[in-house]
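A single protein chain has been omitted; all remaining protein chains appear in their positions.
In order of appearance the chains are A and B, and numbering begins at 1 in each one.
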Amino acid sequence: MKKIASYPDSLTEKHFHYCPGCTHGTVHRLIAEIMDELDIREETIGVAPVGCAVLAYEYFDCDMHEASHGRAPAVATGIKRVHPDKVVFTYQGDGDLASIGTAEIVHAANRGENITTVFINNAIYGMTGGQMAPTTLEGQKTTTSPYGRNLKEAGNPIKMTEMLSALDGPSYIARVSVHTPKHIRKAKKALKKAFQRQLDGRGFTLIEVLSTCPTNWGITPKDALNWLEEYMMPVYPLGDLKDIEEVE
Amino acid sequence: MHEEIIMAGFGGQGIMSIGQLLAYSGMIKGLDVSWMPSYGPEMRGGTANCTVIVSDSRIASPLTSKPDSVIVMNLPSQDKFSPKVKEGGLVVTNSSLIDKEVEREDLEVIKVPANEIANELGNTRVANMIMLGAYLARKEIIDLDTVKESLTSVLPERHHDLIPLNEKALDRGFELVNEEVTV
Partner (left out) sequence: MAERVLMKGNEAIGEAAIRAGCRYFFGYPITPQNDIPAYMSRELPKHDGVFLQAESEVAASNMVYGAAGSGARVLTSSSSPGISLKAEGLSYIAGAELPCVVVNIMRCGPGLGGIQPSQGDYFQATKGMAHGDFHLIVYAPSTVQELVDLTYKAFDTADRYRNPVMVLGDGMLGQMMEPVEFMEPLDPADLPKKEWATDGAKGRDTNVINSLALAPEELEAMNKKLENKYKKVKANEVMHEEYRMEDAEIAVVAYGTSARISIKAIDMARERGIKVGLIRPITLYPFPEKEVAATCDQIKKYLTVEMSTGQMIEDVRLAVNGRRPVEFFGRLGVVFEAEEVLERLIAMGGEIQ
């Protein structure tokens, strides 16, 4: 327990720029704790997305590589092929991974690329000021769905994690949340398992984390936690979606 | 007449709105106007500022490096923008949140306890209008009535119930300066 309360070595001293109540910071901390616990800080190369976590390279105290919007899995592939013995992870938002970067994530997963992807689903584009994401819920108002997301015109909330689970490449895929301490503990377990799988050379792993964006949802941080539980969780059920020890 | 103003404060203090209100009022009066916001990524807690130019001739650059006046609502803004004001120019400062003196002898400084007056009026959020009212009392580039009339066009509809309060706030700021001058 003592370890959790202390400040992870794998985080820099830099102050997060995230809004009050944003769960990006929570997930950063979990990843850093895992790097500490697995003692892989000096073995890890992270790939930062274009999204609110664009400055992730300022926070993770490991080697970091910036990618263009959505292409992190391709960049990570390049890194991993040069350094197959290193731990490589991508950290991506829902616009980054589930919209502009769909091709890259599908093919990295399908190749069973031995990397770990942390996928932050906050049902919106945070960085650019609250546009509709592919994960935006039905009826949810955003700056580009001002009358609420209309499924006939904008399609359904996309379930990337389920989609990717249908592929043969991935070794471990799960959806977690970080809106309560209990869920945070479970999220950490899943993330750690994913990194361990990579260390064991078992192939592609992805953890989707349901996350909040109080700023662009236009509600308080506390209401955001409730909103996540009440509206996001029914559409994006938590749990392990794919878990195979050996990828043939 | 050619007036270049920078308005600055915390995000959420309504800086952009008073800038737009002034620009809109100038337009109603048949003047050329421009409103230029600072813009940054969606990261909170930063400062916001905008440049408003009101002129009776064509505005060339919408930017200014030497404003005639600044309206500053927090200390970082005062520190940043008061050194830029034209010699002999005007600083309208929010004395509720800033207790530091402006470090220039040549400037005219109007101290407005905007948050206190706004609280008296029952809503901190109209502190911006008090600042604008005070500015308009000193710089009569546009009459107060035109500015009040412009509120309906500039404020989003969901805030229209607050128009009387905003008008009162403009008046209070305006009166504050006029009283000071006559006392």
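Of note:
As a convention for this text, a residue touches a chain if its C-beta (ideal position, glycine included) is under 8 Å from a C-beta of that chain, and two chains touch if they have at least 3 such contacts.
Since we're looking at a predicted model, the values are computed, not measured.
Across the whole complex, the hidden chain's contacts among the shown chains comprise A, B. Touch with the chain that is not drawn comes from one residue among A:Thr12, A:Ser68, A:Thr180 or A:Thr220, which is A:Ser68.
Within the full complex, the residue among B:Gly11, B:Pro37 or B:Pro76 touching the omitted chain is B:Pro37. On the side of chain A, touch with the chain left out of the figure occurs at residues 50, 54, 66, 68-70, 95, 99-100, 102, 125, 127-129, 131-132, 134, 143-147, 153-154. Annotation for chain B: contacts to the undisplayed chain at residues 20, 23-24, 27, 32-37, 39-41, 59-63, 65.
Going forward, only the chains that are shown with their structure count from here on.
For this pair, chain A with chain B, the centres built from the Cα atoms lie 42 Å apart.
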